[in-house]
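The complex appears here minus one protein chain, its other protein chains still in place.
Presenting chain A:
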Amino acid sequence: MKYEAVIGLEIHCELKTKTKIFCGCETGFGGDQNTHVCPVCLGLPGVLPTINKRVVEFGIKAGLATNCTINKFSKFDRKNYYYPDLPKNWQTSQYDLPIAEHGWVDIDVEGEKKRVRLTRIHMEEDAGKLVHSGNTIKDSASSNVDYNRTGVPLLEIVSEPDMHTAEEARTYMEKIKAIMEYIDVSNCRMEEGNLRADVNVSIRPVGSKELGTRTEMKNINSFKSLVDAIDYEIDRQTEVLEDGGHIVQETRTWDPNRGITLSMRSKEDAHDYRYMPEPDLPPIVTTDEQIEAYRKELPELPDARRERLEKEYGLSDYDAGVITASRPMAEYFDEVVAGGADAKLAANWIMGELAKHLNAENKTIVDSPVEPARLAAMIQMITKGTISSKIAKTVFEEMWTSKDAPEEIVKAKGLVQITDTKAIEEIVDKVIADNPKPVEDYKGGNKKAIGALVGQVMKQSKGKANPQMVNQLLAQKLG
């Protein structure tokens, strides 16, 4: 039987507020254990929470940017469960009246547009971190609790089960990441745990309308793990069903080292969270005026920006998609173009050489040693014909390791393109004389043989001859 997967995501997005959600402690990543703490986030007897208004603002903006309805009357609830990283043994979260509901985002998968609906976005506090002496809480002789992360604000973004492949789930999560970056509510650094997902996966026979039994995988923290875990889980569930078994509703954990999912707890062990309205926080009441004010503050979002790049600069849908997938890259692109560079060339260089160099050194575009202004200057030199694209690569290498302007590099290294017809003609003549074989082949009808001759000319000119002129001259002379 053919099966179809049904996938839904709960994405936890850490907000980039200066202070925690219910107290004045700083939120910064790192710091010695238990240094970003106070009586409130430690849950000492007698303390009370006070809401960080930025968190509400960010929640509303996230809702608006994902086409949600904002609940003008929203409230916090206590989600009760005992765990040592949770000092109060409840998480202050939102239950039946989240800040935003009923939204959607569009994703592109293999050229097709798909809409993923959002169930809700709610605000909550993060828990602390357990540092085990062993691998897990069960096999450790002791564990330490670090409460620095306790009370760091989170948005939980819950999707409908609208995805059917790992690729769709990845694209959706990338889209959420892009939107959160664009509206500047989160750093979205996955390696620091700013963005994590709980993934629900079930399978059903193709054509069936009924949902299969789902499993949930907690705390997926990279796109690779997301794809691998979903693919593994689809295969595992398919195998179970084909062997005549049934899927157990359970929480599973993804082990990225072994590339498998493992059972954590079954539905029978699931918590009864005994949700209760948080009596220490008044409901959050928002007005239409406030919501509209936040809407006006929203920047151009990824979809709109992508469309603009296509329309304004004639970028391909694919290129525009890649450039706008992250706000820093889109901003980098805009700066390069503003610096006078041709937009299509700018896109090619950013997605090509620049991306290659960044990946090799594990850097993000924000930390790029080549600033937009220098890249723009270099691209202008290509457009003007001062340097060839090939030489530009040499220039780019130099710019990557030095602070020098491209003009200086070209001058110092004598890399200026030869556009003097006479000078090129001299080399062309010499190459024709020295290479009778390819000349014969070309004249005999093998037009491709010209490539070898062009290569020789470029080599002898140390790459500086204008390739177009070389081509032209060779073709002329060989008749």
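Rule of thumb we're sticking to: contacts are C-beta pairs under 8 Å (C-beta built on N, C-alpha and C of every residue); 3 or more make two chains touch, one makes a residue touch a chain; residues count from 1.
Keep in mind that, in the parts below, contacts and distances are computed from a predicted model.
Chain not shown in the complex: UniProt lists it as "Glutamyl-tRNA(Gln) amidotransferase subunit A", one of "ABC transport system permease protein", "Glutamyl-tRNA(Gln) amidotransferase subunit A", "Transporter" or "Vitamin B12 import ATP-binding protein BtuD".
Among A:N67, A:S143, A:T419 or A:N435, the one in contact with the hidden chain is A:S143. For chain A, the residues in touch with the chain missing from this view are 39, 42-51, 78, 80, 82, 84, 87-90, 137-138, 143, 145, 147, 272, 274-276, 279-282.
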